[in-house]
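And then subunit A:
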Amino acid sequence: MRSHVTCTINGDEVEFLVDDRQTLLDALRDELQLTGTKEGCATGDCGACSVLIDGRLNCSCLVFAREVEGADVLTVEGLADADHLHPIQHAFLEGAALQCGICTPGLLVAAKALLDRNLKPTEEEVRYAIAGNLCRCTGYDKVVRSILDAAAEMRDSAVVS
Partner candidate 1 sequence: MTADVTPYKWVGTRSIRPDGLEKVTGRARFGADYHLPGMLVGVVLRSPHAHATIRSIDTSAALEVPGVKAVITRDDFPEITSEEAMSGESVVDYRDLSRNIMARDKVLYIGHPVAAIAATTRRAAEEGARAIAVDYEVHPHVLTVDEAMAPDAPILHHDLITNDPEAETRGPSNVGKRHFFDRGNVRAAFDESDVVIEREFKIRPVHQGYIEPHAVVADTDEDGRSVVWCSSQGHFLVRTLTATVLKWEPSRLKVVPAEIGGGFGGKTTIYLEPLAIILSARAGRPVKLVMSRQEVFQASGPNPGARVRVTIGANSDGTIIGAEAWMAFEAGAFPGSAVGAACQTVFAPYDIPNVGIEGLDVVLNTPKAAAYRAPGAPIAAFAVETVLDEVAEALSLDPIELRYRNAAEEGVASTYGPTFKRIGFKETLEAIRSHAHHAAPLKANQGRGVASGFWFNAGLDSTATVNIHEDGTASLLIGSPDIGGSRASMALMAAEELGIDQERIRPSIVDTDSVGFNDVTGGSRTTFATGMAVVEACRDVVATARQRAATLWAVDVEEVEWQGGRAQHLSGSKPPLTLTEIARSAAKTGGPIAATAALTARGVGVAFSTQICDVEVDPETGHVKILRYTIAQDAGRAIHPSYVEGQMQGGVAQGIGWALNEEYVYDETGRMENSSFLDYRMPVASDLPMIDTVIVEVPNPGHPYGVRGVGEVGIVPTTAAIANAIYDATGIRMRELPMSAVRVHSAIERRSDDGTRTPVG
Partner candidate 2 sequence: MARVHLSGELRQLAEGATVIEVDATSVVQLIDRLEDRFPDMKGRLREGIAVAIDGEVMANADYLPLGPESEVHFLPAISGG
């Protein structure tokens, strides 16, 4: 059965049609052409499909598209403002925290979820916050350092603004 969904995605009011069986991940990628959110496993075990739903970190492959009716969804495409990158995106580039990049969208969204609630994370808190995001290229070292750098930068700019 196909149904109509309206919700906010990356700040835009969006309407789309889905099959009731379709997951949010498939709807984002196939109906809305937002291919920044990636599929690595479709069983919630790799985190490559991570999005925020009403501020909460979720695997979009474990969410039926219809569940986000009226919700506020954030994907990697919504992280940057018009003309400048989010501090986490900037820190990932500066810190060489990505190689192939397939896990990067999910990691960026997970890092944002962490820093939204805790701007002074320890290394261990960062590691557990991104434990749901598998990366096979980097060994996580530079990813963790970049998230810590982003947190420091956001703390500094928070003080200024």
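Heads up, the rule we're going with is that a contact is a pair of C-beta atoms (placed from the backbone, for glycine too) under 8 Å apart; a residue touches a chain by one contact, two chains touch by 3 or more; residues count from 1.
How were these picked? Simply put, all candidates are chains of the complex that A comes from, given by their letters.
Because the structure is a prediction, the values reported are computed rather than measured.
Engineer: All of 1 or 2 belong to the same complex as subunit A; which of them touches it?
Structural biologist: 1
Engineer: Looking at the complex, which residues from subunit A come into contact with candidate 1?
Structural biologist: 21, 29-30, 33-43, 45-46, 48, 75-77, 79-80, 85, 89, 92-96, 98-105, 108, 123-124, 126-128, 130-145
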